[in-house]
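Certain chains of the assembly are absent from this excerpt, and the rest are unmoved.
The letters A and B name the chains in turn, as written, and every chain counts its residues from 1.
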Amino acid sequence: MAVADLDLELDVFAGPFDLLVAVLLREEVDLLEVELAEVVVAYIEYLEGKGELELEVATEFLVLIAALLELKSRLLLPGADPELEEMGPEEAVEELLARLLEYRRFRAAAAALAERFEAARGYLYRSAPLPPSLRRVAVDAATAAYDPDRLGAALGDLLVVPPPVDTSHIRPTVSLERRLRALRDALAGRTSIDFDEQFGGEDRLTQAVTLFALLELYRKGEVTWKQSEPLGPIEIRRQESSAR
Amino acid sequence: MSDLSRTIEALLFLSPQPVAVADLVEATEATEGQVAEAIDLLREDLAEGRRGVVLREVAGGFSLASDPASEGAARRLLAKPRTPPLTQAQAETLAIVAYLQPVSRPEVARIRGVSSESAVQTLAERGLIEESGRSQFGAALFKTTELFERLFGLSGLDQLPDPSRFDPTPDDERELRERLLKAGEQRSEP
């Protein structure tokens, strides 16, 4: 398996690891929203399942994830100590290890808590107002303890219309398969297409995934493509030999 | 004590209102005869003077109540209202009930943009809000209590601070409600 094929199922992203890196670098997905520990755990679980370590692949993964971690820790800790920037590979390993261990600890604690919650879920507590005679006593004994302005302020907060939530980062469910199909469909009955003409109307992420799909088709020998100058038009040509 | 008696005791314990036999039959999936028998057992076990809780038969059905013998102790324990600081969720919920009452739980949730079950329950338990009838759709409506006014040092609901102090445009209640709902819908949109 190439590291690119490591399949991820994260809250904000589903797809191969390579694509995650690609969309992160293009800032299509907010790095802060990505659970890198989950990525690492997914990878390690994959390794455990496999029982052997492919060093090349592992190295590639480690370099990428370490870079992401470093990037992310800088984002999380703006202006953090400059030592972070000088981190060597060994320190990076120790840092990664410490983080993984801490995360594992709380993951295990979370499992224990969830179990406990499950066990206690059957016990229900009574929630009923006091009988009238006792309610009376409580009112009589009550003295002012809260500031009414707290209510006015709370209501004022609720009147504020929040800015529309930016959900542009929660769309990375563009499926590679569907983009592969879109490319093949576009080429059906034609020998060549222009990328921009065909896909220029799509959003950035869809275009990025389409480009990824294009690479895949190229690898399979279904298409060739040409871009004569940087940022110039991309011409995609069907390989005549490919049976389709 | 039979399993069914135990279940019925639990149901009466949990229910804030008296429970009709028909409802017990439905909830326990037993027959009416079995429920009647179980209630007889309970009646014996929870006769006055036996435990701290007694079985009461009232118009609407059966309910548990504390034994009157414990009233003095109950006064001493419960007379002091609990006034821990309000959390933000509680303050928002209480503000909505105070300014818009009577108001239903779904309406509170729509305004806040999040389910507000636990805040409503805590406020009701502390005696700051209470049920007051049902909306036309059957949802329980809430209003503030006399205890609420005492704890906020208000001589009446008209003493609540003018919301326009916290928001530039003065509103009458109806407009206020509409604006809150609109803001709430924005909040719950994503």
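One rule holds for everything that comes next: a residue touches a chain if its C-beta (ideal position, glycine included) is under 8 Å from a C-beta of that chain, and two chains touch if they have at least 3 such contacts.
Every value quoted in this text rests on a predicted model; they were computed, and no experiment measured them.
Asks: What copy number does each protein chain type have in the complete complex contained in this file?
Replies: A x1, B x2
Methods note: only the chains that are shown with their structure count from here on.
Asks: How far is the middle of chain A from the middle of chain B, if each middle is the mean of its Cα atoms, in Å?
Replies: Chain centroid spacing, chain A to chain B, equals 41 Å.
Asks: Looking at the complex, which residues from chain B come into contact with chain A?
Replies: Residues 10, 13-16, 65-66, 71, 74-75, 78-81, 83, 86, 88, 91-92, 94-96, 98-99, 111-112, 121, 124-125, 127, 130, 145-147, 150-154, 159-163, 165-167, 176, 179-180, 182-184, 186-187, 189-190.
Asks: Within their complex, state which residues of chain A touch chain B.
Replies: For chain A paired with chain B, touching residues are 124, 126-131, 133-135, 137-162, 164-165, 167.
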